[in-house]
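Missing here is one protein chain; the remaining ones are kept as they sit in the complex.
On to chain A.
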Amino acid sequence: MGLLSKKDTKLITDPLADNNPITIQVLGICSALAITAELEASIVMSISVLFVMGVGNVVISLMRNIIPSKIRIIAQLIVVATLVIIVDLVLKAFAYELSKTLSVFVGLIITNCIIMGRFEAFALGNGPWRSFLDGIGNALGYAVILIIVGFFRELLGSGTLLGIPVLGDPIEKTGLYSIGYENNGFMLLSPMALIVVGIIIWVQRSRNKALIED
C-alpha cells in the first residue's frame, strides 16, 4: 500500500483481528447481541457505526487542542450524538422498515463503548488522518464480528440470508426442509448471540495463543 505507511496500515488491520474491539476488548457487546438476528440489520448497523466512528474521530481529533479536559466527555457526547441523529434521520428517510427493526439501537450507538473508547484513547492524542484510519479500522473490526454473527443467526434461525430463503421453504417443505430439517428458534434469541460471539472468541484464541490472558 503506497498510500499508507506501515504504521498507518496497522491502524486498520490490527482491530480486524488481534485487537478486535468485540472479541478482544469485549466492547460494544450490547448492540452485537441485540440486532444480529438478521444479516441486513447487522450490515446497516455496521455502516452506521463506520460513519459515526470515522467522522467522529476526525472531528474530535481536530478539536483535541481546544476541548478543556474537564468537560471532554460532554464534548465527545455532543459530537457523537449529532452524528447519530444524522444517521437516524437518513435511515428513517430512506430505509424506514429497517430503521424500525433497529429501533432504539441506532440511538444507542451514542453509548457504544467502542466509540467513546476510541475518542478517549486515540482521537484525543493523534492527528486527524491517523484518527480517521483508527476509527475506520475499529468500526471494520466491529463490522466483521457483527456480520459473522448475523450470518449464522439468520441462516440457522430463519433459513434465510438478507431475507432471501436459501434453505428452502419451511411451510411448503422444499429444499432442506423436505428431509425434516427445521429452523433453530434458539438462534433468534439474544442468548445465542452471546454464545456465537463466545465461540468466535474461543476459535480466535485457540488459533493465536498470545491472546490468552491469565
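For this structure, a couple of remarks:
Everything below uses one rule, namely that a contact is a pair of C-beta atoms (placed from the backbone, for glycine too) under 8 Å apart; a residue touches a chain by one contact, two chains touch by 3 or more; residues count from 1.
Going forward, contacts and distances are computed from a predicted model.
Of the names listed as "PadR family transcriptional regulator", "Acyl-CoA dehydrogenase", "Sulfate transport system permease protein CysT" or "Na(+)-translocating NADH-quinone reductase subunit B", the one that matches the UniProt record for the absent chain is "Na(+)-translocating NADH-quinone reductase subunit B". Mapped onto chain A, the footprint of the missing chain covers residues 180-182, 184-187, 189, 195, 198, 202.
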